[in-house]
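This structure is in structure tokens; I'll ask about it shortly.
Note that this complex is displayed minus one protein chain, with the remaining chains in position.
For reference, chains read A and B in written order, and residue numbers begin at 1 within each chain.
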Amino acid sequence: MLIARVIGELVATQKHASHEGRKLLLVQPLNLDGTDRGDAVVALDAVDAGVGDKVLLVTEGYCAMTSVGRPNSPIDMAVIGFIDHIELVHGVA
Amino acid sequence: MYFGRVVGSVWATVKHPGMTGCRMLVVQPLTPELQNTGKQLICTDCTGAGAGELVYWVRGIEASFPFRPLQLPVDTTVVGIVDEVHVQRTAAAPAEPAAKQPAPVHRKSRKS
Partner (left out) sequence: MILARVVGTVVATRKDPRLEGKKLLILKPVSPDGKDESGYVVSVDTVGSGVGERVIAAAGSSARMAEGCKDAPVDNAIVGIVDEVHLD
């Protein structure tokens, strides 16, 4: 799982049927220091996240499909939780 | 999933037998701000997307799922055509919390 921030949403009418009824979020994976980690990705929303939220992003198919309740679907990323806070321990991190 | 734009298509007469009639698109990955990023790639298509359209595509074994029950040897498939993009990067919340001094609670490991 990665730490990420929701930076936007996509609207798509013509899409695979398994994506219907779920928000398509643009999420930017983050490094531990809060900087961007690579390019933003598209993830289905399993927890009703919105722009600005810091979230847990799964990047593996099974996790993503089952968290939005759509097994055997072409879904490889999903937002599955809200991060309340992150604790990095001084001298260890 | 990843965001991109269809910039072309590929025809191949000789291909895996199950892929007959399967459209293949050249896709340029984009940032949410519509800047090119990374290399172009070939994706199969399950949406009917055409050149110039914004799309999102999926990578890995999941890319073959739209073609079930066929098991096609494909690893990237366009699964949606994007109508609108809403980006709001400035909504970023405060920076990460500073690293804290170790507190006893974090020392709770099997050693204790």
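Descriptive notes on the structure:
Convention: a contact is a pair of C-beta atoms (placed from the backbone, for glycine too) under 8 Å apart; a residue touches a chain by one contact, two chains touch by 3 or more.
Small disclaimer: the values here were computed from a predicted structure and weren't measured.
The missing chain lies against chain A, touching residues 1-3, 31-32, 37, 46-47, 56, 58-60, 62-64, 66-67, 78, 80-89, 92-93.
Basically, only the chains that are shown with their structure count from here on.
Remark: chain A and chain B have CA centroids separated by 12 Å (rounded to whole angstrom).
For chain B in complex with chain A, the residues that touch the partner chain are 1-3, 29, 31-32, 37-38, 46-49, 56, 58-63, 65-66, 68, 77, 79-89, 91-93, 95-97, 99-102, 106. Per the touch definition, chain A reaches chain B in the complex via residues 5, 7-16, 19, 24, 26, 28, 32-34, 39-44, 51-52, 54, 61, 64-65, 72-77, 85-93.
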